[in-house]
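See structure below.
Every protein chain of the complex appears in place save one, which is left out.
Chain naming follows the written order as A and B, and within any one chain the residues start at number 1.
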Amino acid sequence: MSDNLLKIKDLHVMYRTDDANIYAVNGVDLSLQKGKTLGLVGETGAGKTTLALSVMRLLPDNVGFVTGGSITFDEFEVMKLSEQDMRLLRGKDISMIFQDPMTSLNPIKTVGSQIDEVLELHHPEQSATERARQVDRMMEMVGIPANRKGEYPHQFSGGMKQRIVIAIALACNPKLLLADEPTTALDVTIQAQVLTMMNRLKSQLGTSMILITHDLGIVAQICDEVAIMYAGEIVEKGTVEDIFEGTVHHPYTVGLFGAIPNLKEKTRRLHPIEGLMPDPATLPQGCYFADRCEHCTVRCRSESPQMLRVGETHRVKCHLFCNQSGV
Amino acid sequence: MTATETVSASGLQAQERFKKYKKKSQFRTIWNRLKKNRLAMLGLIIFSVILIIVLGADLAFDYEADAIAQHLSQRFKHPSWQHLLGTDQYGRDLLARVIYGGRISLFVGIATICVSLTMGIVIGASAAYYGGWVDNVLMRFTDMFLAIPHTLMALTLVAALGNSMLNLILAMGLSNTPRMSRLVRSAVLGITEQDYVKAARSCGAKDSRIIFRHILPNAIGPILVQATQTVARSVLTISALSFIGLGISEPTPEWGAMLSEAKSQMRYHANLAVAPGVAIITSVLSLTLLGDGLRDALDPRLKN
Partner (left out) sequence: MGVPLIQTKNLKKFFNTPYGLLHAVDDINISINKGQTLGVVGESGCGKSTLGQLMLRLLEPTSGEILFEGDNILNYSPAQMNEMRRKMQIIFQDPFASLNPRMTVSEIIAEPLKVFNVYKKKNDMLARVFELMETVGLAERFVNTYPHELDGGRRQRIGVARALALDPKFIVCDEPVSALDVSIQAQILNLLMDLQDSQGFTYMFITHDLSVVKHISSNIAVMYLGQCVEFSDTDGLFDSPLHPYTCGLLESIPIPSLKHRKELHVMEGEVVSPIDPKPGCRFAPRCPDAKAQCTECSVPLKEVSPGHFVSCIKYL
């Protein structure tokens, strides 16, 4: 489909440390269409951040390696690009924002100059005045008065710092925005402000987004598609209707929903998922979720499940649904 | 009383259950990390060799005969099997003097650390833990001393107190104390804010227990590293002091003093300067490499 902005195929990523090899991403297939928002959901250690960093080719040197698969962004083979070409892509066509607004900004440069920096890098043809106008425009867009562009990051609150980070990320109107838990460190009322703003900007600028989060509430509010990640694999993916209103789910997804304290309903006891995610250095044979799954069978422990079709757009990686589809 | 009996009965079992699980020694983890740093291991090996040679000197040489007594007939001999590095202007074996000189340097170096470490911990930990006016007063005194160049201060103290081994140690210990206090203070400050210190306080622990059981063991990393650097710096300072005649006096062998004497002889008998010089460089370098390696290995960023 030429409509696909991003296509990840069978991606494998590994970290090589002194003690062991860590298999962070194990065979991920994912695609994203133009203008859509994908929610990448998972817990700590699932590999979501690694996946995003791989798309940007920002894995730590000499430690993180892509050991298989391909990433295609807008007809470019990301893995085959030179570092120079990759640098042209970053900030201009693909941008990333991170969780902690405190450390994402340079404390000794004014916020205006930091937005200007990315414009200067990618639009050398523009004059300083044109860039200044664009900086003002970006600041207004994220809801910060343009006359504050001469101030330093420490003069802003956490929520405003995150808005500045978003302004920098969107300054060159990228096609794809990778947002790694952008509101986790913010208060819930500020989170609502920032999410609403991101939604508005997205539709205004037509940006596609991959939103990494562990909060299913946020996913329900602003995502079009969802992919659930566990131990480096996508175990379930589909549209937001498939995930929230579908009838069949991966046991992990069921567990996640069961473990969330529910604001609207009255439940007394929560239903946690017993056990822990497997150690990414020593992944078991067969299905990675087998140890924690109440539907685990002998087959699950020896054979890794395939990604099976349970709906038009809905896929689940589990042996339970073998009968419902062809492979 | 049955309650205590039951506890005791299961208590005996408890200790056996406890013994089943071995504690992963923290030293082992640190050692493993240190082993991977090749430069640090090199430093450790070299320094160990120096230590062994210096401590075992009496096996090969006799202090009085070889290093002190003058044999004027043997002056300025070239390196030979009898005198591996040759002899100096008084006919004394150069190698023996270098090795015995090492004893002095290292002994004074280690003694200096003991003084500055003890005083530094007392001052720094008190300042950081109690804060307020205690911190202010102690730190202003420290600042005063920090403003004086370290070597100059050692020099002045020795000149004032008199030229003896004890005074030398005291002088150097005192001149190193301000730096050590500052270091301990910042290490302790960082730790005092941590939740586990608050937790200890909420368990009712007294100040002394908190400082010795919770704070200092976690601050030991940067302190230890600074300690190795202090030994290195002491070696240099003693040499410097002896060079200008204020440290160890003749005929006791000492690297700096030997360098000073060799000044006039360097043109024709370079070995007299090169030998102690190389000794200084090697010890200081090996200690610095070891210190750097220790800092990386002790790094309490054990978050995995």
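A few remarks follow.
As a convention for this text, contacts are C-beta pairs under 8 Å (C-beta built on N, C-alpha and C of every residue); 3 or more make two chains touch, one makes a residue touch a chain.
Here the structure is a predicted model, which means the values were calculated and not measured.
Interface with the hidden chain, as seen from chain B, comprises residues 4, 7-8, 10-15, 17-18, 21-24, 26, 194-196, 198-206, 209, 214, 217-218, 300, 302-304.
Where chain A meets the missing chain, the touching residues are 43-44, 157-160, 187-193, 195-196, 214-221, 240-241, 244-245, 255-264, 267-274, 276.
Note that in this section only the chains that are shown with their structure count from here on.
Here the spacing of chain A and chain B, counted between their Cα centres, is 51 Å.
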